[in-house]
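Structure in structure tokens, see below.
Up next, chain A:
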Amino acid sequence: MQFEFYIAYFSFGSIVIPLFIAMLQWKRMTDELKILRTLLIISLLSDLLSLVLITYSLNTYWIGNIFMIAQLALLIILFRSQLQYHNVINSILLTSILFCLLNVGFIQGPFVFNSLSNVIACLILISFCLYYFYHLLNDLPTIHIQHLPMLWISFGVLTYYGGNFFLFLVKNYLTYGETGSHKTMWILHNLLNIVKNILFAIGLWKGYRKVRSSTLSSLAP
Partner candidate 1 sequence: MEGLSQGEVIYIIVLGSLGMFLFIAGFAVFISMYQKRMLQEQEKRRIIELDYQQQMIQSQIDSQETERKRIAADLHDSIGSLLWAAKLNIAYLGRLSNFNGEMKDSYLETMKILDQSIDSVKRISWELTPEAFHNTGLSSSIMELCSRLNGKGQVIVFKEKGNQLFWKDDRALMAFRIVQELLNNAVKHAKANSILVNLNWNSNRLLIEVQDDGIGFTLNDKIRNGVGWWNIMHRSKMIDAAIEVKQNHQQGSAIELTVPLSS
Partner candidate 2 sequence: MNKLKVYIADDHTFVRKGMIRLLNTFDRIGEVKEAANGNELIALVKKTIPDLVVLDLEMPEKNGFDTSKHLIDHYPEVGILILTMHTEEVFILNLIELGVHGFLNKSAEPEEVERALYAVADNDFYRNEIVNHALRSGVRRSTEASSAKLSPRELEILLLICKELTPHEVSTRLQISEKTFFNHRSNILGKIGARGNVGLVKYAYQNHLLELSA
């Protein structure tokens, strides 16, 4: 086994960390954490399916492409729950999903990596993150921002999609020798995925602690 496979397996397995924390608080969850939990479950299922297909040496890109669309939709819905202007967000959601579906069906097709959809998802989600941060700075919803679950979740989203976008932009300059190029990208992407899952886990943990402490205080006389 080589270095990049350790990273790949760890990346694949890292989804378990946030899922485990989500299990701890299965019933008492705020709506935005429930959205995240759905995303994690879909992610796990698509990864498992890919693994099965890989063992039979079948094309797995179509799973990744469809999962990408589902992830984009769920994350936009997640941000929508935190922001105003629902009409604007809904139209962004519809347009982008429509475009991605068109892309996967007719433009780039399901059996190659949908780079176009990926770029659009990156741009949209980076914008949402930045707008959400701006919104936080204006709204000042809580004294200790580091205890806000959504903050960590959006850190995760920003890291993952921001990093992805960066990789996409500099893809041609990042190569370490001709052969390493593809692998380097793959490893870096896996690293980003690990970090994202850890940040999601922190967010879920913050939400878990919040729920637990409020339950405890409601039990107190």
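Here is the rule we use: contacts are C-beta pairs under 8 Å (C-beta built on N, C-alpha and C of every residue); 3 or more make two chains touch, one makes a residue touch a chain; residues count from 1.
As a selection rule, all candidates are chains of the complex that A comes from, given by their letters.
As the structure is a computational prediction, the values presented were derived from the model and not from experiment.
Q: Need the partner of chain A in this complex, chosen from 1 or 2. Which is it?
A: That would be candidate 1, which touches chain A.
Q: Spell out the part of chain A that touches candidate 1 in their complex, as residue ranges.
A: Residues in contact with candidate 1: 2-4, 133, 136-137, 140, 143, 145-146, 155, 158-159, 162-163, 166, 174, 176-177, 180, 183-184, 187-188, 191, 195.
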